[in-house]
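A single protein chain has been removed from this complex, and every other one stays in its place.
As written, the chain order gives the labels A and B, with residue 1 at the start of each chain.
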Amino acid sequence: MSIIKADKVNYDYLEYGDDGETAEVTHAVKDVSLNIQPGQFIAILGHNGSGKSTLAKHMNALLVPTGGTMWVDKMDTHEDDEVWDIRQRAGMVFQNPDNQIVSSVVEEDVGFGPENLGVPTDEIWKRVDDSLQKTGMIAYRKHSPNKLSGGQKQRVAIAGVMAMKPKCIIMDEPTAMLDPNGRKEVIQAVRDLNRSEGVTVILITHYMEEVVFADNVFVMDEGRLVMQGTPREIFSHVDELHALRLDVPHVTQLAHALRKRGLDIPEGILSIDEFVDAIMKIYHRQQSEAAEAGTGAEEK
Amino acid sequence: MFKDITIGQYYPADSLLHKLDPRVKFIGTLIYIVSLFIFHTWGYVLGTVFLIAVIRLSKVPFGFMVRGLKAIWILLIFTMILNLFLTQGTIVWQFGILHITREGISTAAKMAIRLVYLIIGCSIMTLTTTPNKLTDAMEALFRPLKKVHVPVHEIAMMMSIALRFIPILMEETDKIKKAQMARGADFESGNVIQRVRAMVPILVPLFVSAFRRANDLALAMEARCYHGGEGRTQMRPLVYQARDYAAYMILFCYLAAAMLMRVLLHW
Partner (left out) sequence: MSIRLEHVTYTYSPGTAYEMHALKDVSLELPDGHFIGIIGHTGSGKSTLIQHLNGLMQPTSGHVYFNNEDIWGDKYDRRKLRFHVGLVFQYPEYQLFETDVITDVCFGPKNQGLSPEECRRRAEEALAQVGVDESLYGKSPFELSGGQKRRVAIAGVLAMNPDVLVLDEPTAGLDPMGRDEILDKVASLQKQRGITVVLVSHSMEDVAEYVDQLIVMNHGEKAYDAPPREVFAHYKELEKMGLAAPQMTYIMHALKDRGLDVDVHATTIGEAEESILHALGRK
């Protein structure tokens, strides 16, 4: 039973010219169909303008398809009276850490969601404590968000979403504005939550290193879903990804370059360890082949 | 640097005043201001005693109290001089065309005291109450206005969001200013008109940014199921304690005493 199901989703919008009359249609999402199972860690990849963020906003009914249907936990996002339930089940963390924090005290911001849901006061505090613990931000509960780093702010945002007890969290480029340490912090926090709480994670990103941890990867281009598969499968297509204005981790690029030069390295290398193992295998094979050839020559 | 500045700076301490319900403090400040205008002459002694007692109870250092006065000291001196020299009545001092009357002295003194006490009184409220508590108090106190379609909850929400973003926008102003200076913008020289024109490269990006943030924040709030004040619960609901009722009693007595002094004793 999918937690998110897109059935030929289309999203078009009109942009009016300066005269206010002529409208230009932009097809931001074209015929996207996909299924996401509960508990998975999904990545949606695409260059800026590929439609990935627009698609993400359909998953919590911030946008409604102009064609096709989006189902969130079996609820149709077209139904107005289901909207608030949908948004409770599917929480969202946005790109700009500052522009999603409402309150000037961390713990109060985490409680904002539960307050909106009408959760009783005592229960709100339980959830706030719990979420802050799980994202490692409990020590900062009384702090002003202004004094936190980007990574810490995003963790507060994640805690705020978790306090609503969602079934899945959609993260719309949450690390785009962070430094490398902040990025690590956030991805680690979200992976931990996925494993310990079983919450489905949908990560929209263009950072290739973040994608290697996913169970399944969707690649978007020009509003369409163009590739699907495990990270290894996706990263095997280095040249296609390049044509889609995407990149692969440097180690994968190196493996690909060496394969082109004749080395017998498997496709879809994802980590440094895999790469080093593959190279050493080739090296040792070479050594033993040379040794055999040597002994063969001696025998002759 | 700008991160530390908040409007009506809050001074954290563990005092009786800090623990009082913010509604009590809000109403108390209003009552105090009203009393300042009720008092005539000796009544101000009562006002002073009350103020000193409250300052002591707040455990806030006196230095913080008078900070607010720095902003208005010019206005203060100006008002005093005006009243001193322009009030008609029994002349007590004269030098050429300048004269000071007894009435002038008393009016100037009254004006000065009212202004100073007013500022200190308001400062005490903001020094002992966090901005969020203040907006909570105002939302609770003005709730009856909902019946006449005043959007009380929305206004309170707007105020607390504004408070949250003030330091952010101040920092952004600084960044934009530096970016324009890096392109040779000059904010120092020129006459008034030129300097105002020079602000455009700061104000336009700032406004655009503020709107962008507002848009982003609205989406984020909706994503967290915000749909207005209906059905919302509160993390920190305002509930009166015994000390709040006691405070209301004291305030009531104070106001009554002030009115008696004025009406019966003309103080």
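We adopt the following convention: contacts are C-beta pairs under 8 Å (C-beta built on N, C-alpha and C of every residue); 3 or more make two chains touch, one makes a residue touch a chain.
Owing to the predicted nature of the structure, the values given are computational and were not obtained by experimental measurement.
Among B:Gln9, B:Thr79, B:Ser209 or B:Thr233, only B:Ser209 touches the chain left out of the display. Only one of B:Ala109, B:Met181 or B:Ala257 touches the absent chain when the whole complex is considered: B:Met181.
Residue A:Ser149 is the one among A:Asn35, A:Thr121 or A:Ser149 that touches the chain missing from this view.
Only one residue in the set A:Val29, A:Ala43, A:Ala163 or A:Met208 touches the chain that does not appear here, and it is A:Met208. Of the listed residues B:Gly89, B:Pro201 or B:Gly229, the one in contact with the hidden chain in the full complex is B:Pro201. Even with one chain removed from view, chain B keeps its contact list with that chain: residues 1, 4, 172, 175-176, 178-186, 200-201, 204-205, 208-209. What chain A contributes to its contact with the hidden chain is residues 47-49, 149, 176-177, 179-182, 206, 208, 245-247, 249-251, 253-254, 257-258, 261-263, 272-273, 275-276, 279-280, 282-283, 286.
By definition in this document, only the chains that are shown with their structure count from here on.
The geometric centre of chain A is 46 Å away from that of chain B, both derived from CA atoms. Contacts from chain A toward chain B in the complex involve residues 60, 62, 84, 87-88, 91-92, 94, 96, 98-105, 107-108, 111-121, 124-125, 128, 144-147, 160-161, 164.
On the chain B side of its complex with chain A, the touching residues are 3, 131-132, 160-161, 163-164, 167-168, 212-213, 216-217, 219-227, 231-237.
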